[in-house]
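Only one protein chain is missing from this complex, and each of the others stays in its spot.
What follows is chain A.
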């Protein structure tokens, strides 16, 4: 012990230096944000690398377990597949031919010009007669919501009379009680996120939050979500109720739309033209 003391006191300069140096470094790292961040980052890097190495080993040791679980999952999927194929073969004769019976096809188009600030808004898309687009076709938004109708068509472009137009009227249904109404926009409120359901019979109760979907009577396919009722049972001068709804379509950010092609449109039109008005 005495020798140790002698040793330390002989080289006291060195030991004192070590002590003070450590205190100095500690102060530096503790009180300077840059030095601290460097120290922390490098130590994190060291720790991170060590963990990464360890993980490689761990993964290797766990391979057996992973194999087992994968094999089990494989077996489960295979049995499911088997079930599916057997069902399919027994019902082969009943399979519905969805290709020839498909009434609607959808064509994606890019909006090249849009307007939302006018009373009667019209937008332009980059598809035209070349792509089989005809006047009167319905246009819907990518996720949900309706956009409007095709108005005029050129070879490669078409204009859409959007919902934000005084002549646009879309036949819709209230989801809860299957009542029909007409969707119009801009009846005293030119908010592009709001529209109105009109011509709902008086005895019907509307619910706030009820979904409004297309009825399928016009060129729109049935069941496309349009919006949610935000104000119900607004009485009007006529014998019908009216309701305000929040549209799902965001016209201000519309980039792509789908044009709905109805295969039976011509047929339906031809058939309905046989009925004479005021018959």
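We adopt the following convention: contacts are C-beta pairs under 8 Å (C-beta built on N, C-alpha and C of every residue); 3 or more make two chains touch, one makes a residue touch a chain; residues count from 1.
The working rule: contacts and distances are computed from a predicted model.
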Listed names "Succinate dehydrogenase cytochrome b556 subunit", "Iron uptake protein", "Proton-conducting membrane transporter" or "Rod shape-determining protein MreD", matching UniProt entry of the absent chain: "Rod shape-determining protein MreD"
Of A:5, A:34 or A:57, the one touching the omitted chain in the full complex: A:34
Options A:17, A:190, A:217 or A:256, residue touching the unrepresented chain: A:17
Touching residues (missing chain, whole complex) on chain A: 12-14, 16-17, 20-21, 23-32, 34-35, 38
